[in-house]
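A single protein chain has been omitted from the complex, and every remaining protein chain is retained in its original position.
Now for chain A:
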Amino acid sequence: MTTDTTAATATGTRGPVTASAPVGTPTKVTQGAGTKGGIGESTLRPDGTLKVTGEFAYSSDMWHEDMLWGQILRSPVAHARILSIDTGEALATPGVYAVLTYDDLPTAVKNYGLEIQDTPVLAHGRVRHHGEPVAIVAADHPETARRAAAKIKVEYRELPVVTDEASATAPGAPLLHEDRDDHHIGHVSHPNIVHRQPIVRGDVEAARRRADHIVEGEYTFGMQDQAFLGPESGLAVPAEDGGVDLYVATQWLHSDLRQIAPVLGLPEDKVRMTLSGVGGAFGGREDLSMQIHACLLALRTGKPVKIVYNRFESFFGHVHRHPAKLHYEHGATKDGKLTHMKCRIVLDGGAYASASPAVVGNAASLAVGPYVLEDVDIEAIALYSNNPPCGAMRGFGAVQACFAYEAQMDKLADAVGMDRVEFRQLNAMSQGTLMPTGQRVDSPAPVAELLRRVKAMPMPPEQQWLAAGEQADVRQLPGGLSNTTHGEGVVRGVGYAVGIKNVGFSEGFDDYSTARVRMEVVGGEPVATVHTAMAEVGQGGVTVHAQIARTELGVAQVTIQPADTQVGSAGSTSASRQTYVTGGAVKNACELVREQVLEIGRRRFGTYHPAWATAELLLEGGKVVTDGGEVLADLVDVLEDEAVEVEEEWRHRPTEAFDLRTGQGNGHVQYSFAAHRAVVEVDTELGLVKVVELACAQDVGKALNPLSVIGQIQGGTTQGLGIAVMEEIIVDPKTAKVRNPSFTDYLIPTILDTPTIPVDVLELADDHAPYGLRGIGEAPTLSSTPAVLAAIRNATGLDLNRTPVRPEHLTNQS
């Protein structure tokens, strides 16, 4: 349990709070306007102290008396028949308690999946990708478990692999899933296509004839890994009632539960899940990893079982960002107005569906970018292949599209002969614009303003490496301490990009959250307790929930209960949705609690003062006050020994599915916008890139916690930088095997690779959202990548139609 006692730690006055975000000024006296530590303040994390002392219990830190260690045996090949599995020698190893294969699964439910249940818990006669789980072992020491797993003899007969669109749809191509009966099979042209979403609007051919300039491009986006630092892990403890208690790091407890329980043959109330400390997520924990395996071993052995992936296994243990091929055609008049857009986006979903259908919907519906375009012809598909499964990652389909359409914008601006930023501003969408889906954008969409702001930020000085004095500080140069240049061959480039991301689950999904809020007097003080199943993965939801409770209930003390399945679903910590949706649920539950508290007050004290009946009543500073500021009662006296508790589901406005032929429909809840300016310096002789600065302007609607908001923007920006210049899972096209599953070979940005990231936060309220807020976590990951690519193109004059860019792409060695 984490308790936040605000007073000393929560006001944020001690830290160098650099947030420049304007804090909304209330026009009238409203609930919580005078509450310390409420929304709009940079209160500090309630889990901060535990995290800096090493006491915060991550899922990999769980320990239980008599606990065993689980280990997964994974396929060394991408596609094969399993002819036989011999577990005898492994089972005979001293210290080994269980070895389980497909044949040991206890019920008829042997697959799981987010939308389509196509993923085997353990391989059944066939493996479809490199690293697929085949068998699981429990032993009394992790090394014993590893060695025992290595003694399992599996006989594979390799099959031909499908690795791209051509091989997946070739005549006679092996089918990944022959017996598909999911609801997408009826509208795809080949069983190796998971889902297809076209969007057609207007008359593209007629609009094309109006174009003075037509620009075409073929773009390639590499496979990115979430690379959260805390590998998949958890502890399953068998319970006396035949159920199991599971402590795990995930993004959505109730989604896990819905997939786990049927495989175990247990009712959901016998699988009790508690969120353990989560070491980052970024989409990589939406799918199950070790959850079912740990439960199976625990129930089989009757002992607690812990599973912790190492980094190597983590690269195989979760889905990645879809690599993509994108073909775009845009037209513009000589005045620089966009005429039309045609595009085809091919996402590689790998062996299992995961979130591919929703990623397709996003890629298609956001393919146009934040621009006014009335005549479009869009198609997005996801493939089944023998490549690693791909699914959710921060940006979710919108990232790949943004990389391509922003490259197109630069090419078009150049063709027209306009400034690249002005060209974007001329075509920028705004509130009221119709999306290609026919959905009208009905809240602020300050695209041109964000570009203006990011362009207006001061430029970093030239040749910073000389700032130290006459000697070049090589740490400021491409190549850094490798001392590869003192400035010779180094050229600077500047690039801009802007993007659009949806917030919340789309396409008609019932995207609700639940919050339970309790108010009572503890130790002579009114205390609010907030209980949700929201997965705190680092984003700071727990901080914000406490702020909302303080604002809505006028208390100083808020206790945040651990997230578990003893309360209703909070939905996923993804799609930039938690502050909006679970934050909205907490706000709503607090409002209901407040009404009940005031009702008790009216009952007890109503006869003493007429204002109880006539005035608007607020909870402020632990008291009931009128909107004129008159104190009517202390909450301690109102509540006495009574506790008020409310648990309620809360929903944002509903969305609709996209039409399967036209793509029309009000599919999204809210849109989120960010713009970037990248400044790079490139050593053109060696192809080394130094990103000097990556400035961002973003509209956040309302910054509930400015410090956290800026942290999200800077973190998202850096992940976009990673896919621009370094991050890519390399899959061998001949064997579909992963070649770089380690932090030695898969590089994420270090503090040396990451530039300063000045952030300009705009707060234009969305009237449909709680407090006017806008989901913010993903938008900065979109425009960061194309801005860096544009800057490198600007520096080098090269086309660069793929990301990430590697040195060989810059020195014509590839």
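The definition used in the following text is that a residue touches a chain if its C-beta (ideal position, glycine included) is under 8 Å from a C-beta of that chain, and two chains touch if they have at least 3 such contacts; residues count from 1.
By our rule, contacts and distances are computed from a predicted model.
Between the listed names "Solute:sodium symporter small subunit", "Putative spermidine/putrescine transport system permease protein", "Methyl-accepting chemotaxis protein" or "(2Fe-2S)-binding protein", the UniProt record for the complex's undisplayed chain reads "(2Fe-2S)-binding protein".
Although one chain is not drawn, the whole complex shows that of A:102, A:509, A:605 or A:743 it is A:743 that touches it. Of the listed positions A:133, A:478 or A:540, the one in contact with the omitted chain in the full complex is A:540. From the options A:154, A:193, A:236 or A:278, the residue with contact to the unseen chain in the full assembly is A:278. Here the missing chain is touched by one residue of A:117, A:714, A:740 or A:811, and it is A:714.
Where chain A meets the omitted chain, the residues involved are 1-5, 8-9, 12, 14-18, 42, 44-45, 47-58, 60-61, 63, 141, 143, 226-231, 277-282, 308, 310-311, 468, 473, 475-476, 481, 537-540, 707-708, 710-711, 714-719, 742-744, 748-752, 754, 756-757.
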